[in-house]
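Before I ask anything, here is the structure I am working with.
For this depiction, one protein chain was excluded, whereas all remaining protein chains were kept in their positions.
Take a look at chain A:
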């Protein structure tokens, strides 16, 4: 085992950055750990921002990943509200906006991503973003959401539950097109419509003006609040400035290393060589952030293994608890099980005979079992899934998973 360096600097204090520090200490790292964040808050969970936090069901303390005293107790220095300005690879230091310099043995870039913005709209990425949106929802509002991805739709659901008038505008012909099958898209949109959310698919926004959104066909939607959920751009400028390879993210190998062997990139900002899909991919999810953080911590500790985590995702919208195991992108065939009309079903996604992933709506057990199956490299054939009465639990208990 190679000797671990004596100091790790983590750039970014989100899910990925916070987890690197935690995993390093859990794995027995004894050197110094400094986590540098741009936001003024200790690492916190972002998913509840568009769910419980937006709805006022939890507060900032409820979002924090660790108890306040955790970092001091574990000798982890958190430097908040002071983003890194420059990485100086030759000198092995990072320079913060305040001018402070930090020497690193290993550097982990967990810089995250920044929402694409449209003038006249608000975004949802941080606590501060969410507070700004919440403040505008105090009275009855006409809300327009641009973008029917996870963030836009989760926000739309909460805003509607609070009684606001909500319209979602999506340029593509279906919702969450990047992430889920057409079947699930349609189901989720129908659930929104049932609650009174208007969802305009295949609809371009021409302009956002004060108090209104104008659509390409000339329709004007009056709006007290316009929220955009139109994707994010990975934060790769620091890496590019340091001469590291970037291209829709910071480019890393299967060990999550950049061109510089002592600099890693993880989470939303990292475009990594995937052992699962082949080629380089970039994922925006808690799973990806957490698992990559743990993988890099092990590398720093001297037991480097390629990153192999199985992607999984979830979303909550109205009565829909959507959970996805695996990457369903590229499927050519689906089999739906369960009770779609009753709002509880799973969509098994195949390429040829190979199971790529499973989407579950209000079927968490299917989701967990699918994760276990896919993580172990197992599969199940479309014909088996399509047989009447198929149940994943019964099937796996039959010991067929290894087939």
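Throughout what follows, a contact is a pair of C-beta atoms (placed from the backbone, for glycine too) under 8 Å apart; a residue touches a chain by one contact, two chains touch by 3 or more; residues count from 1.
Going forward, contacts and distances are computed from a predicted model.
*Asks:* Which of the following is the UniProt-recorded protein name of the chain this complex doesn't show: "RNA polymerase sigma-70 factor (Sigma-E family)", "HEAT repeat domain-containing protein", "Peptide ABC transporter substrate-binding protein" or "sn-glycerol-3-phosphate transport system permease protein UgpA"?
*Replies:* Matching "RNA polymerase sigma-70 factor (Sigma-E family)", "HEAT repeat domain-containing protein", "Peptide ABC transporter substrate-binding protein" or "sn-glycerol-3-phosphate transport system permease protein UgpA" to the record, the invisible chain is "Peptide ABC transporter substrate-binding protein".
*Asks:* Using the document's definition of touch, tell me which of A:45, A:114, A:245 or A:381 contacts the absent chain.
*Replies:* A:45
*Asks:* Looking beyond the chains shown, say which of A:135, A:240, A:365 or A:383 touches the absent one.
*Replies:* Per the contact definition at the top, the residue touching the missing chain is A:365.
*Asks:* Among A:7, A:27, A:66 or A:245, which one touches the chain that has been omitted from the display?
*Replies:* A:66
*Asks:* Could you please point out the chain A residues that touch the chain left off the display?
*Replies:* Contacting residues on chain A, toward the hidden partner: 45, 47-48, 66-67, 70, 287, 314, 316, 321, 323, 362-365, 367-369, 372, 393.
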